[in-house]
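Entry: chain A
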Amino acid sequence: ENKKIALVVKALGIGFFEAANKGAQEAAKELGDVEVIYTGPTTTTAEGQIEVINSLIAQKVDAIAVSTNDTDALVPALKKAMDRGIKVISWDSGVAKDGRLMHLNPSSSPLIGNMIIKLAADNLPEGGDVAVLSATATSTNQNTWIAEMKKVQGNYKGINVVATVYGDDLADKSYRETQGLIQSYPNLKAIIAPTSVGIVAAAQAVTDAGKIGQINVTGLGLPSEMAGHVKSGASKSFAIWNPIDLGYSATMVAYDLINGAEAKPGAELKMGRMGAVKLDDNNEGAMADPFVYDAKNVEEFAKIF
Partner candidate 1 sequence: MKPAIALEGISKSFPGVKALSDVSLALYPGSVTALIGENGAGKSTLVKILTGIYQPDEGTISVGDQEAHFPTALAAARAGVTAIHQETVLFDELSVAENIFLGHAPRNRFGLIDWKKLNADARALLSRAGADLDPTIRLRDLGIAKKHLVAIARALSIDAQVVIMDEPTAALSHKEIHELYALVERLKADGKAILFISHKFDEIFRIADRYTVFRDGTMVDEGLIADVSQDELVRLMVGRAVGSVYPKKDVAIGEPVLTVSGYRHPTEFEDINFELRRGEILGFYGLVGAGRSEFMQSLIGVTRPSAGAVRLDGEVLVIRSPSEAIRAGIVYVPEERGRQGAIIGLPIFQNVTLPSLSRTSRSGFLKLANEFALAREYTTRLDLRAASLDQDVGTLSGGNQQKVVIAKWLATKPKVIILDEPTKGIDIGSKAAVHAFMSELAAQGLSVIMVSSEIPEIMGMSDRVIVMREGRIAGRFERAELTAEKLVRAAAGIQEAA
Partner candidate 2 sequence: MMANILRNRELLLVGAIAVLLALITWRFPPFVAPANLGRVYNDTSILIILALGQMAVILTRCIDLSMAANLALSGMVAAMLNAAFPGLPIPLIILAAVALGTLLGMINGALVWKLDIPPIVVTLGTLTIYRGLIFLLSGGKWINAHQMSDAFKALPRDELFGFPVLSWLSLVMIALVFLLMSRTALGRAFYAVGGNPHAAVYTGIDVGRTRFSAYCISGALAGLSGYLWVSRYAVAYVDIAAGFELDIIAACVIGGISIAGGIGTVAGAVLGALFLGVIKNALPVINISPFAQLAISGMVIIVAVAVNARAERRKGRVILRKAEAV
């Protein structure tokens, strides 16, 4: 009997999650007795994810690995899943503690928070105004990263964060919000978009406004989507962890839990070729540092994800 592991994503169709699914399928093949169900709502809503989770519970899957649209709203549904013997973990975007056995961070939040502001600062030796273009106002991971970023802001002299706007992970809204930023802050030097949708839209808006060279767009993005903008100069560099590895690791961790591993502070869970992850007091574990892409390496990775 195959073990059924469900990979629940924020919404179907987003490149980042498609790549994660690739990794999950790779893990399934490696493990042999695992069937991965890749699913999610079609829009990024908590209600949609709950419906999906309810039907997974009904199918009696063995594990659910979810990247949530809402930290808290999924907790009751996931608790019910755990009550019925399903191993629940979250990855990428985390669920509140009660709703999962463990959370797999793609990287540690402080590292990411530091990374995104560092990317902006590295290209601004004299300092200047920077603005943040986030995803939805409710998305957990972006909010955490921005909070972490603000903590270390003081380390970067002259860097002045003037605004945070929300593009809701919609290309058009992000585009419009960027236009607003360019308007309102004539001295803007960089835009930090820690979201793969936002960064592309921001780069496009900067290009259309003829501000290449004046405003640098940076943040977190996918190489395949950003390659053009790196080439045009709208973005000098950006970072991301490898979503394939993330999907792979989430699947491996879920499998480990199905096989009886226990998720408790200090425990180490197996992640196949990625080694093992050690859980902290919150039952959270982090993978690795985000990786920086620039003109030198982006083409090469664009072929992969």
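Selection rule, in plain terms: all candidates are chains of the complex that A comes from, given by their letters.
Here is the rule we use: a contact is a pair of C-beta atoms (placed from the backbone, for glycine too) under 8 Å apart; a residue touches a chain by one contact, two chains touch by 3 or more; residues count from 1.
Just so we're clear, the structure is a prediction, and the values are computed from it rather than from any experiment.
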Determine, using the touch definition above, which of 1 or 2 touches chain A in the complex. 2
Using the touch definition from the top, list the residues of chain A that touch candidate 2 in their complex. 12-15, 18, 42-43, 137, 165-166, 170-172, 175-177, 179-181, 183-184, 186, 200-201, 204, 208, 224-225, 227-229, 302
